[in-house]
Every structure is written in structure tokens, then in C-alpha cells.
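A protein chain is absent from this complex, but the other protein chains hold their places.
Here the chain labels run A and B in written order, and each chain numbers its own residues starting at 1.
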Amino acid sequence: MGAAVATHWTVHSRRFEASAATREPAWVRGILIAIALAFFALFLLLPLVTVFAEALRKGWGVYFAALVDPDARSAIFLTLLVAAIAVPLNLVFGVSAAWAIAKFNFRGKQLLTTLIDLPFSVSPVVAGLIFVLLFGAQGWFGPWLIEHDVKIIFAVPGLVLATVFVTFPFVARELIPLMEAQGQEEEEAAIVLGASGWQTFWRVTLPNIKWGLLYGVILCNARAMGEFGAVSVVSGHIRGRTNTMPLYVEILYNEYNFAAAFAVASLLALLALLTLVVKSLVGMAGPAADECRSGTLKGIP
Amino acid sequence: MSIHVENIAKRFGRFVALDHVTLDFPTGELVGLLGPSGCGKTTLLRIIAGLESADGGQVLLDGENASDAHVRERQVGFVFQHYALFRHMTVFDNVAFGLRVKPRGQRPAADRIRQRVAELLDLVQLSALANRYPTQLSGGQRQRIALARALAVEPRVLLLDEPFGALDAKVRKELRRWLRTLHDALHITSIFVTHDQEEALEVSDRVVVMNHGHVEQVDAPEQVYEHPATPFVYDFLGAVNLFHGRVHGHHLHVGADHLPVGQHSFATGAEALGCVRPHELEIATDPSEPAGIEARVERVLSFGSTSRVELTGADRDVRRYYEVELSRERIAGLQLAAGQVVRLKPVRVRLFASSQAVEASV
Partner (left out) sequence: MSAGAARVLPGFPLALGYTLVYLSLIVLVPLSAVFLKSATQGWESFWVAISTPRVVASYQLTYGVSLLAAAINAVFGLIFAWVLVRYTFPGKRIVDALVDLPFALPTAVAGIALTAIYAGNGWLGQWLQPLGIKVAFTPLGILVALIFIGLPFVVRTVQPVLEDLSTELEEAAASLGADRWQTFHRVVLPPVLPALLTGFALAFARAVGEYGSVIFIAGNVPMVSEITPLLIITKLEQFDYPGATAIAAVMLVTSFILLFMINGLQAWANRSHGGG
């Protein structure tokens, strides 16, 4: 969705500020900037600052104690584990979907693209529910699973499935427009020069999409580690066993253990900040650059 | 290597790109495929390369049917319209690519590859840029690198898709001459696609003129220009004045006027289309002159070695435009004034049946 849009802060504003015809009076500019900054401070900056302030309210001792708690550590481990499974799965899917959609024409392509976006518009709670309906005790495969002593719901596989679902489109969404913009001339050139399919993919396609790929993976990972609604439905909230970090934050919060809740939350907030930093760096050198380069090569201004 | 395409047909949905085309490209020649956009020339080139598959017909390379051979096996060099240089590789790596992806058994040693790439960069006179990336090159330089890359794998034929299409006028001209010189040195069978008639006439040994998916004419450049086979070719290769009329003896009757047309094979009363190049028309200022088409002078443009006179038909009901090219001395002698009524007399007329005329007007 909007997240897929690369941000560039280059010289756009200078272009508009240069001419009287594209510039507002100073007082209008001032008011608009003030409104935007006030909105920014109220809705974006304040919540972020609050997380760290609340986490450290009772001092560093309490903060670190909350993080080294065995339940906290198992939640951190589980979060990393789930992301480590879900992200590569969606990475492979994203590349193969983008290859099929961007490099070939076929009937139903538009529908397929829409269906890939589907998980974005499904409520996370519904995303969790569907796996309960399939694999829960009363679900389609429930009796069979119980009989064979396989646990999916209220266990790690369920968390992975729900996470894969909600992060499903991230990589594909990033790659499809990028690969479409790049066309297929370079791949054709490689094949004419005698390269095999794999050689073409590894030596020509992959280097061209590496930034876009990284971009998609970062976003996918942030969502995978931070997902709450979907995993909340399938987790069963078993302490030390099926609690990911966001779920653990909820439990601590509901137990009025605010300092600990915000301590764990601060780790997730740091992850979010890291994601934004990497995303900005990649955005500057990455997808935008990929596209610009393809643009100049094709003579498009 | 010779190329022969036999009865090639290709459609995209309901659009007929190639309508059973048969062509011969003899060994060592540089052939220009010329035509307006959408005429099927690029599709034909891609089918010869194996980048596109034909709906019917065969491609024979050196007499062997290559229709089912994969593009990898055809040993063709293809230069893409937008060069398709690998943007993440240096110039050197781009040129070396074809050699490095060869199967282990056939792959030259690294030293040999380096030497070969150096030779090729020398050939295209860009040795100094080996470590640059494609984005750091000018359009003309990219074009030459694309050519060097295609030549690296020692292709049996070289196919170029609008090789100068994306370049500005001055660089085009330079590269045109360069490509011709290069071909004279290498003698590799080459086909290039272009929509620019000047380019086709200047560079090729032979020109294939295409329109609406079929071949209009195949000839040497002078022949194509001097003796166009169809009204379309006439029109596409330079300016032409058209005269619709009926044949009577050695004259073509156009409205109330008539033109002398010399020998022809048309029956009396047949509808015909007369084609006359601007430099093949004379202007007679004497009002008593009986032959020729009446026309009114609109303006006279004098620059360069020749002058151009723009005229409209004297009959104001049917707006017709004519163009005459004369030497500057001749124009000075005629002393034409805007609005003056004159007669146009052709030195040479080429007659076509009116059924072909429909296409010419498209």
C-alpha cells in the first residue's frame, strides 16, 4: 500500500519555492507548516517518546530486569523464530509471484495481483480466525489433528501461519511494479548472449531488484515481529510458550505492570525505528535509484 | 551466414503483424528493414532472433531450419533498441557476460576473456571506459558497448533493432557512418530495423521496405529511391506529388487538365495514380501552355542549394497541394509571385493502378 512508495526528499521543494507562481505567501506557508508539525508532534512523536519515557520511569534497573525475565526472553525468542520462518517464506513467494506477473502476460493477471493484496484488507482478527476454523479443535482438520497429536492452534505453527498471512503481500507488492518498470530487455539480452535461466536470474534480474527486495523484506519483517491481532487469536496466550513480544506486552499491561510492559514495548519501538532508518537509507539508494536507473537507460526523463 | 525466412505469419490478437513474409538475406550483406511503426519490421527481427515465435512459416539459418531452435542456440547477436545494458555491471563486465555464461567446457579462461573484451572495446573505440557503468555513458557510447557485447560471442548474424532510434541527430549521423565502416571490416550478415528512410538508404547494401505486415519492395538503396515499386514506397521514401486521373493514350487526364505520361501498359479509360517527385516537376509560367496541371503559387522557400515552391490546385473546390523543387538559378529566372497561376509539367511520371492508390493515401 502506501508503505510501498519510496520517499525521496531530494530537491522537490526547491523546485516549487523558486518561482512566485508556485509559492504561497509566507504566512500561509507558516500556518501550513505549523499545522503539519503540530499534527506530527501530537500523533507521531508523542506516542514514540511516551514509550521510552514510560519504560524508563522506574529507572534502568527495573527496565533491564523486565527484559531479562525468563518470560520476556522466551517471548523475544519466539518473535524472532516466527519472523525467521515467515519472512523467508514470503520472500520466495514474492520473487516468484513478481517473476510471473511482471515478466509475462497471461489471462487473469490483474485478478491475481488483486488477490495477492487481499490479506492487507482483511482484519488481523479475521486472519487469525480463519486458521482457528481450519485447525482449531472444532475446525475442519481439528479432529484429525487431535487424533494424530499435532498442535497448530495455540502453538507455534499457528503463530507462523497467521504471521505468514498478514505479511503475505509485502515482498510481492514491492517487486511487481519495480520489475514491470524494468521490463524484460535485459533478461532477453542475457538469454541471447547464451545465459541459462538461472544464470539470467542470478546475474541480471536479482542484482537489479536487490534494493527493492531488501525494502520489501524490511517491511515484511517489521510487520511479522509486531503483529498482534492475528497472533492474538491463535496463540492461546500461554506464558513462556506461545507469547510473542506484542502479546507479552498486552499481558503485562493488563496486569498493571506498566513499567515492564513499556520496557518490552520499547524494544519493539526500537525495532520500528531501526526499520525506518534502514528503509530511509534503502529508499535513498534503493528502489528509487533502481527505477531512476532503468528510466535513464530507457531515455525516460 | 545466410538467412532465409519463408512464409512467416504472426498476429497479436486481431492485429496482423506479419502477413506471410518471405525474404532472403544473403551472406555478408547489411540489410535495412524499413517501414513505418507497426509495419512488422521489429517483429520480424525478433522472430529471426528467436525472441518471438511465429504463428507459421520457417526461419532458415544457413539453409537449416532454425524455427524450433532456442534463441540461445541460434548464435545471433542482438542489439536492443534501448541497448538493454546490464546496469549493475561495468562496461567490461557487460561485454564479458556472454563469454562468462558459457558452459564450463566452452568457457574461455579468464585471461582469454580479458583479452577478447579488450579487443572488442578497442574495436568500438571505448577502451578507456572499461570500468564505467552504463549510466555514466552517453547514448552513442552505450550503443557501441551494446554492439561490442553482441559481438563478443562471435554471432553468426547481427540483428539491430532501431540502433540509432534513441540518439540525437548529430550522433546518429556519426554512428551511421561508423556502423557502415565496421560492417565493411567484419562482413558479418546484419539486419537492422529503422523507420528513418535516410538511415536505411545511407547505410544498407539492400533495403527491405515493409508496410502492414508485408514486403513492398526489396532492392538496392538507389533502386528503391529511383524506382519505387508501389505508391507506398514512393510516398515513404521522400516527398511525392500525386495526380489521380484516367489514362487516355499518352496522357493522364486529371480534372480538366492532362499530363503527358509517356509509355505505359494501362488500357485507355483506366483509373490511375501518377507519382512525381518534387524535383521531377517543371513550372511553366506561360498561360497559353496546353499541357500540365494548373496550380497557384502559395510561397517560395529559398535556402540551401535548391528552392522549394509550394502550390495549391487551381480548382478551389478540391484542395490539393503540390511541391516543386528547382535550382535557385531556375527560380530566379521564373520570377514567381504568390497567387500567380502556373502549369506543372512532369519530367517523369510513374503510373500505378488505382487499387494501389488506396493504400498510398493511407
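Rule of thumb we're sticking to: a residue touches a chain if its C-beta (ideal position, glycine included) is under 8 Å from a C-beta of that chain, and two chains touch if they have at least 3 such contacts.
Since the model is a prediction, treat every value here as computed from it, not as a measurement.
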Where A:67, A:80 or A:130 are the choices, the one touching the absent chain is A:130
By the document's definition of touch, the residue of A:112, A:150, A:206 or A:238 touching the omitted chain is A:112
Even though one chain is not shown, chain A touches it at residues 1-3, 5, 7-9, 12-17, 19-22, 24-25, 28-29, 32-33, 35-37, 39-40, 43-48, 50-51, 54, 92-93, 96-97, 99-101, 103-106, 112, 114-119, 121-126, 129-134, 136, 138-140, 161, 164-165, 168, 184, 187-188, 191, 196-197, 200-201, 219, 222-223, 225-229, 232-233, 245-247, 249-250, 253, 258, 261-262, 265, 268-269, 271-273, 275-277, 279-280
In the complete complex, which positions of chain B touch the hidden chain? 12, 46-47, 50-53, 70-71
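Everything that follows uses one rule, which is that only the chains that are shown with their structure count from here on.
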Just give me the whole-number Å value for how far the CA centre of chain A lies from that of chain B. 52
For a test of understanding, state which residues of chain B touch chain A in their complex under the given definition. 49, 51, 71-72, 76-78, 80, 82-89, 97-98, 101-102, 134-135, 139, 142, 149-150, 152-153, 166
Sites on chain A touched by chain B in the complex: 185-186, 188-196, 199, 203-204, 207-208, 293-294, 296-299
